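The block that comes next holds chain A.
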Amino acid sequence: MKIQSNSEYCLGCGLCRIYCAAAHDGYNGSVIRAFKKGTPQARAGLIEHQQQSWINTCRHCQDAPCINACITGALQKNNEGIVFIDGQRCVGCLTCVMVCPFGHIQPSLDFSRAVKCDLCRDLAEAPVCVSHCPNGALRLIEEV
Partner candidate 1 sequence: MSLSMLTPAFTVERNQDRCIGCGVCVKQCGNSVHHKDEDGFMWVIDKNCVGCHRCAVLCPTQALAIKEFPAALRPNSYWSTSSLREIYAQAETGGVLLTGMGNPRPFRSYFDHLLLNASQVTNPSIDPLREPMELGTYLGSQVSSLGEREKPLLKLDMPIMFSAMSYGAVSLNVQKSLARAAREKGTFWNTGEGGLHSDLQEYAASTIVQVASGRFGVNPDYLNQAAAVEIKIGQGAKPGIGGHLPGEKVSADVARTRMIPAWSDAISPAPHHDVYSIEDLAQLIETLKVATNFEKPISVKVAAVHNISAIASGMVRAGADIVAIDGFRGATGAAPMRIRDNIGIPIEIAIAQVDQRMRDEGIRDQASLVAAGGIRNSADVVKILALGADAVYIGTAALIALGCHLCHTCFTGRCNWGIATTEAQLSKRLNPELGAVRAANLLQAWEHEIKEMMGGMGINAVDSLRGNRLMLKGIGLEQHELDLLGITAAGY
Partner candidate 2 sequence: MLRREGDIRIPSGCAIAAIMNRKGERFNGQQILASIAAMHQRSNGLGGGFAAYGIYPEYRDYFALHIFYDDDGARQICERYLQHHFRIKHQEPVPVRQSRRIAGAPLIWRYFARPREDKFYREHIGEEEFVARVVMTINADLRGAFVASSGKNMAAFKGVGYPEDIGEYYRIEEYQAYIWTAHGRFPTNTPGWWGGAHPFTLLDWSVVHNGEISSYSTNRRFLEMYGYKISLQTDTEVIAYAFDFLMRRQGLCLNDVVDVVASPFWSQLEEEKQARLRRKYSGLLLNGPFSIIVATNNGLVALNDRIKLRPLVAALQDEFLYVASEEAAIRVVAQRLDRVWSPGGGEPIVGLLHDKKGLLDVAPSAIQAAQSA
Partner candidate 3 sequence: MMAVFDAVEYNHHTLLEAMNQSPDEEIEVLNLNGQRYLGCGWKNHKSLILHGTVGNNLGAFCEGPTILLYGNGQEGVGNTMSAGEIIVHGRVGDIAGYSMRGGSLYIRDDAGYRLGIHMKAYQDKSPLIVVGGRSGAFLGEYMAGGTIIILGLNDPGFSPIGPYCGTGMYAGEIWLRGEVPSNHVADNIKAEVFQEKARLEVIMPHLQRFAACFGYDMSIILDKPFTRLTVVDKRIFSRLYTGFAG
């Protein structure tokens, strides 16, 4: 599974990143609380180039270099194919940040750990970036 971005309909508004940031780090999607009280960090990037824009987020690679490189086994793939970080095990060595060929994994703002897209695996619904895209430019697709 991964997020597919259709640049034909991506407006570059950035709402995907805002809702992404609010969905994680304990604010359960409340944008105001996340941004006014916390230090929100989006798990996806937005690339804009010549009036085109698209989301840059984890591809959840089949043979993921980040999993192979992780020194503590914090990076794992679940049975749905989602590549995620087990926060208990991550020691913040940031090896994964260096090996990701797409530059998707980021250090947390305090550099204590790595953060990445986990396709909102804790939520019952679609990832928040998909459900909040105002123009249907993002889709969750099965293939890798």
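Assume a contact is a pair of C-beta atoms (placed from the backbone, for glycine too) under 8 Å apart; a residue touches a chain by one contact, two chains touch by 3 or more; residues count from 1.
How these were chosen: all candidates are chains of the complex that A comes from, given by their letters.
Please read all numbers here as calculations on a predicted model, not as lab measurements.
J.: Judged by that same contact rule, which candidate in 1, 2 or 3 sits against chain A in the complex?
T.: It is 1 that touches chain A.
J.: Along chain A, where are the residues that touch candidate 1 in the complex?
T.: Residue list for chain A touching candidate 1: 8-9, 11-15, 18-19, 22, 31-32, 35-36, 51, 132, 134-137.
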